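Only one protein chain is missing; all other protein chains are in place.
Let's turn to subunit A:
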């Protein structure tokens, strides 16, 4: 067999899931397709989804093997941060990639994250929708305006040094992710923001890769008044404590 593997660095992709039985086979297939030349594993952390995501994960494990697909989970739905910690217990790689399983994050970008990381030995590489060729699909003008405004206000108040704070498609050195999850207490969008702000505080280096974010969840359920209130609360918390 031709040796396509560039290096033996191992990458662990942590995929927290909840009710993703439809998307999970697709995201796994895409990861396998686009990560061909890398040494990697996918760790599925399913929080006992009622739609049977865990069963789907186990079926995929039969197809692709236990080396590639690790299936784990918790009794009930817990926070994202704790899903990362749980997943990391199984991670054999030095680098951890976290992404959403709902197909809004395309695995083709992981290879670019890896190349970016190698460029300057970055501690973190984050996908960005707000720079270069990055962008979104499926957002109307109102959604874009809210997103851009929130991002602008955040940039002015926190000066975090990265263009996309609320995204959750990132590559971390494992020990860096461990340290960050330990020191971040926020939830939801704000959790991702806090991770970047603390990274900046600790002096971790962050590289950015433009990504296209394809939103397949229609409607505005993800951005109601409560979401905006939680965001502002989190912003003020970070503004006054970091």
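Rule of thumb we're sticking to: contacts are C-beta pairs under 8 Å (C-beta built on N, C-alpha and C of every residue); 3 or more make two chains touch, one makes a residue touch a chain; residues count from 1.
The criterion applied here is as follows: contacts and distances are computed from a predicted model.
Participant: So one subunit is absent here. Using its UniProt record, which name fits best from "Dolichol-phosphate mannosyltransferase subunit 3", "EKC/KEOPS complex subunit CGI121", "Vacuolar protein sorting-associated protein 21" or "Bardet-Biedl syndrome 1 N-terminal domain-containing protein"?
Facilitator: Protein name of the absent chain (UniProt record): "Dolichol-phosphate mannosyltransferase subunit 3".
Participant: At which residues does subunit A meet the chain that is not included here?
Facilitator: 21-22, 25-26, 29-30, 33, 59-60, 63, 103, 106, 130, 133-139, 141, 144-145, 147-149, 152, 156-159, 212-214, 238-242
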